[in-house]
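Have a look at the structure below before the remarks.
Missing here: one protein chain of the complex. Every other protein chain is in place.
Order as written gives the chain letters A, B, C, D, E, F, G, H and I; numbering starts at 1 within each chain.
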Amino acid sequence: MDRLEAGRIVAGARHAAGVSWQDLADELGRSLVWTTSALLGQQPVDADQAAAVGERLGLSTEVVEALQFPPVRGAAALDPTEPVAYRLQEALQVYGRSISELLAEEFGDGIMSAIDFELSFARRSDPKGDRVVLTLDGKFLPYRVW
Amino acid sequence: MDRLEAGRIVAGARHAAGVSWQDLADELGRSLVWTTSALLGQQPVDADQAAAVGERLGLSTEVVEALQFPPVRGAAALDPTEPVAYRLQEALQVYGRSISELLAEEFGDGIMSAIDFELSFARRSDPKGDRVVLTLDGKFLPYRVW
Amino acid sequence: MDRLEAGRIVAGARHAAGVSWQDLADELGRSLVWTTSALLGQQPVDADQAAAVGERLGLSTEVVEALQFPPVRGAAALDPTEPVAYRLQEALQVYGRSISELLAEEFGDGIMSAIDFELSFARRSDPKGDRVVLTLDGKFLPYRVW
Amino acid sequence: MDRLEAGRIVAGARHAAGVSWQDLADELGRSLVWTTSALLGQQPVDADQAAAVGERLGLSTEVVEALQFPPVRGAAALDPTEPVAYRLQEALQVYGRSISELLAEEFGDGIMSAIDFELSFARRSDPKGDRVVLTLDGKFLPYRVW
Amino acid sequence: MDRLEAGRIVAGARHAAGVSWQDLADELGRSLVWTTSALLGQQPVDADQAAAVGERLGLSTEVVEALQFPPVRGAAALDPTEPVAYRLQEALQVYGRSISELLAEEFGDGIMSAIDFELSFARRSDPKGDRVVLTLDGKFLPYRVW
Amino acid sequence: MDRLEAGRIVAGARHAAGVSWQDLADELGRSLVWTTSALLGQQPVDADQAAAVGERLGLSTEVVEALQFPPVRGAAALDPTEPVAYRLQEALQVYGRSISELLAEEFGDGIMSAIDFELSFARRSDPKGDRVVLTLDGKFLPYRVW
Amino acid sequence: MDRLEAGRIVAGARHAAGVSWQDLADELGRSLVWTTSALLGQQPVDADQAAAVGERLGLSTEVVEALQFPPVRGAAALDPTEPVAYRLQEALQVYGRSISELLAEEFGDGIMSAIDFELSFARRSDPKGDRVVLTLDGKFLPYRVW
Amino acid sequence: MDRLEAGRIVAGARHAAGVSWQDLADELGRSLVWTTSALLGQQPVDADQAAAVGERLGLSTEVVEALQFPPVRGAAALDPTEPVAYRLQEALQVYGRSISELLAEEFGDGIMSAIDFELSFARRSDPKGDRVVLTLDGKFLPYRVW
Amino acid sequence: MDRLEAGRIVAGARHAAGVSWQDLADELGRSLVWTTSALLGQQPVDADQAAAVGERLGLSTEVVEALQFPPVRGAAALDPTEPVAYRLQEALQVYGRSISELLAEEFGDGIMSAIDFELSFARRSDPKGDRVVLTLDGKFLPYRVW
Partner (left out) sequence: MDRLEAGRIVAGARHAAGVSWQDLADELGRSLVWTTSALLGQQPVDADQAAAVGERLGLSTEVVEALQFPPVRGAAALDPTEPVAYRLQEALQVYGRSISELLAEEFGDGIMSAIDFELSFARRSDPKGDRVVLTLDGKFLPYRVW
């Protein structure tokens, strides 16, 4: 069993147990998105965290151990052809060049870090249909000149 | 000359003329990110908008005409291997599955629209280094069941 | 066992049992195409629906459980080189640009939703050889301007 | 100048001249979708048809000649990453296996032709937002057994 | 076990039993190439046909059942880098455009069907070395104009 | 101008001049398919042959010279997504393994040459619709054992 | 177990048993390279040869049977990113066009066969470091003109 | 004009002038294959060498200058789908693993250099058809252990 | 003219003028590798820097302007199949996992920055053959936990 398989089992067990991702975040004392990504396999989880989640969801020892494997952050972590993921890709395709331009104008030559980075997920109600609001917050890193 | 080439010329002329993207957004009466993406080639620009920008930046007639061509929103709109774009891709790789999970938990079976969608760009100052804040705001669309 | 494997088992059991896809659609109170895609793995199926289908087709508990896993709507859901699928791809290749042009002319800047979307399948008899008629019906979504 | 370039020029000239695709279809005595795909480059256009369109839209001799080149029906005819095209691809991804299954059940071993094939485009008004309706109508072709 | 695996087992059992593909074709009352492609997995095989072949070759019940699964006609059916297959690909690469030209000249706008299609295999003796003769025979299908 | 461009010009000039491919084959004293593939760019053409074709079709000196460039037999020679070419690919996909099996059974370990190879094109009339008949004739080459 | 897996087991058993590839070639009465490629899975091996090798290396019945499966000569036979293989690829990249030119000059229009082909492997001592010498010897095959 | 284009012009001029590659090699005082690859663009050519070749073949100053550009040794140097090149690729596919095995057995852990490397081309007459003999001679380089 | 083309011209002019990269680095007051990468197109160059280099190398105004375009740091910046580049890729292939492991052990969960990053190039003489020494020096960035 690898981290991604463990993540699928956690997601199923959570659903079956009627425990929300926020409940699990509270259990770990971390934010909602970090916790979700950690339990799905994209952040490191230590033995105490794995045990706490295992107890809450009634996971097997094998799953609790697999949760402590190194995180999986490569291409295997996401199916980009899945409809939710694809639309985010497409938004990046449409607005990515604009982000590069505005970053260069505002900050100079550099990037927005994907490591010193947070992402938050929220629901905003709207009479025409509720909206999903994702906030990406990353440190600006200037290219080194030497 | 196609839309993308026109966009590159606008970006260069804007820089040379010392006009900010926000100035151009004010000229068009639109938001900063929409305006940038429109002038780079990803949104439709009508004759009046093209003429206004052309006058402000001293663009040739050929560029002003090319700005009115249909928008380019396919893969040609972005080089995903460019470092700024790549980090956004990577963040999606790392957090995409989490977004899918939280969307399903909070809203049910559906997607976050990339069409009824806004993106904002901001700078947040931070003593450890200023940060880039991108806010993605898209309507939730439930899958039709029939 | 994953959703796609469960779908293959349902398809085989249905054939062996002499139950039509329409029978299963009637069982679930849904349309023919939605039901087929749900049982093959592309729509969510709840516990009651899975149990009803399981009973009708004599499926194992393992299959009934797998039918309740999240839907698989990424590239794994279809082999595009299979001859029936390929011809639909090719028709899109030949007529796709025309659809984009006509959509822009008739509705303006936007897309035809693949989420608020229905597809129906019908046979039309014709003396020169019966014909397959697929009707795709999706909501127009205008690009947001802000 | 190739067929695709000629098609882009026709599309622009049509827009500038305020002539609808239906007007051009009436000019040629063909259906709306066939005419659009022919003028964009996916169907053969003979000298009389090219001349008639050329006169109506004020096209150069070079464009009128290029319209008579052989049709372009390969992958170059469509950018599958363009948002309108992608959603049709995705719908095929989600419903393609279902179409194969229903075709086999209803007609037996064979395909839906993409050659003896028609496609129609229509707008259906709906209080919740108007809808795009595409009808694909292709002859069933059984696999030869010998 | 899937159709392709069943096909590999049939091929091995046939060889071990000293039964020729023509013997199996005679058993089924079909042509040589159709029978070979059916038993390798590319044509539908019904219960009687599967049973007859199973008896002749001493196949297990599992293989006999797998022979009745739907045919596999996608890319998985062939390794295009295998030397025999590659040379056929290459011949198509070299002569494909010529076939398109000659088809258009002789028949008009359309294709050679791969569905209403037969293929025969023969050996022709030649003093300089015997030759393989493949005859491809497919119905011409004209593009529909509407 | 390269060989492929020269080939496109020959094909257009031939059509405009009302000269058939068979006429050109007679001019060169070669078969129909060889001549077509040579003039489209896939076989070597010498100075006399190029001059004869140039005179018959009224080609420019530049085209006559380009016809004598080395043949283009790589992937650039064919667009495999063009509908006529695709169906031949698909037929190979469906029947290729069968050809390999029958070749091995009949001839032993080896291949059918794509070099010592001929291809003929014919029309066969049929009351249900005329048929295209392609005959591929290649020398069997046994693998060397040493 | 397939041919490639059997080949890996032979290679390991040979090493463990201290038997050289030349010993195995002597056992089969074939050349060094042919024998190595046959036992790794790229040439047909008959029952007697498989039995002889099996006895010499103490292979299981399952491996001895798998050695008699058809050879694997497609892309699966080699990992082109493995450093030894890559350098051969690269040499072909650098010298391939030269080989084509010299072949055309010396022999005329045709190819060097990869079927009626031998390859030998030798060590040549050199005071600056010993060298690997590979000799590729293939029959020239002229393109058929008809 | 780049190196590859210059190489194509050299090859054509050589053919037209009736100068052999060996003549050019003699002119430069280098071997046949090195000279051919240098003039096609894969080795560095200095000003004197370029001038000598330019004079012998009557090349323009532009070509003589382009011959002195840096060599092109990446993937652009070869079309691997061209039939002569493909067969060499395929031979590598079939015998590459054997070469790795024999190299490891004979020399230990390392590679055959593609840099300290020579390739020779020869014709060997044979009553059954003349043969092409390529000899690849590369220094063995052991992996460093530290 | 784009940045990459300007870079190729700079490289050629530098060679022709007998100016070393170090000379250009001294001219700009930057390090050797930064200067080389800037002039080849991978770092931003301002008007003064471009003018200084232009004067030193006698570049045209067009090149001096192109040097000030935004840097090109995507995949177009490098041909990974070029032999020097490939070996660096391969070294990464062989040692990349080790670097990840050692980074995690020594620094914890994070990355080595490619932005706050320097690279130096040096020659080290060695009696067995001089060696190239590349030093990569990047800031460790820990993953944010929130």
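Some points to look at:
Here is the rule we use: a contact is a pair of C-beta atoms (placed from the backbone, for glycine too) under 8 Å apart; a residue touches a chain by one contact, two chains touch by 3 or more.
Here the structure is a predicted model, which is why all the values come from computation and not from measurement.
Which of I:A6, I:L32, I:A50 or I:V63 touches the hidden chain is settled by the complete complex: it is I:L32. Of the listed positions H:W21, H:W34 or H:Y86, the one in contact with the omitted chain in the full complex is H:W34. Only one of the listed residues, I:M1, I:A51 or I:A77, touches the absent chain: I:A77.
Remark: the omitted chain is touched by one listed residue; of I:P44, I:P70 or I:G138 this is I:G138. Within the complete assembly, residues 12, 79, 81-83 of chain G touch the chain that is not shown.
Contact residues of chain B toward the unshown chain are 81, 83, 86, 90, 93-94.
For chain I, the residues in touch with the chain missing from this view are 7, 11, 20-21, 32-33, 36-37, 40, 42, 73-75, 77-78, 80, 82-85, 87-103, 105-107, 111-114, 117, 119, 121, 123-124, 126, 128-141.
Here is the rule we go by: only the chains that are shown with their structure count from here on.
Ranking G-I and D-E by contacting C-beta pairs places D-E first. Measuring from the averaged C-alpha position of chain E to that of chain G gives a distance of 30 Å. Averaging C-alpha coordinates per chain places the centre of chain F 48 Å away from that of chain I. Annotation for chain D: residues 73-75, 81-83, 90, 93-94, 111, 113-115, 117, 141 touch two or more other chains. In summary, the structure contains touching chain pairs A-B, A-C, A-D, A-I, B-C, B-D, B-I, C-D, C-E, C-F, D-E, D-F, E-F, E-G, E-H, F-G, F-H, G-H, G-I, H-I.
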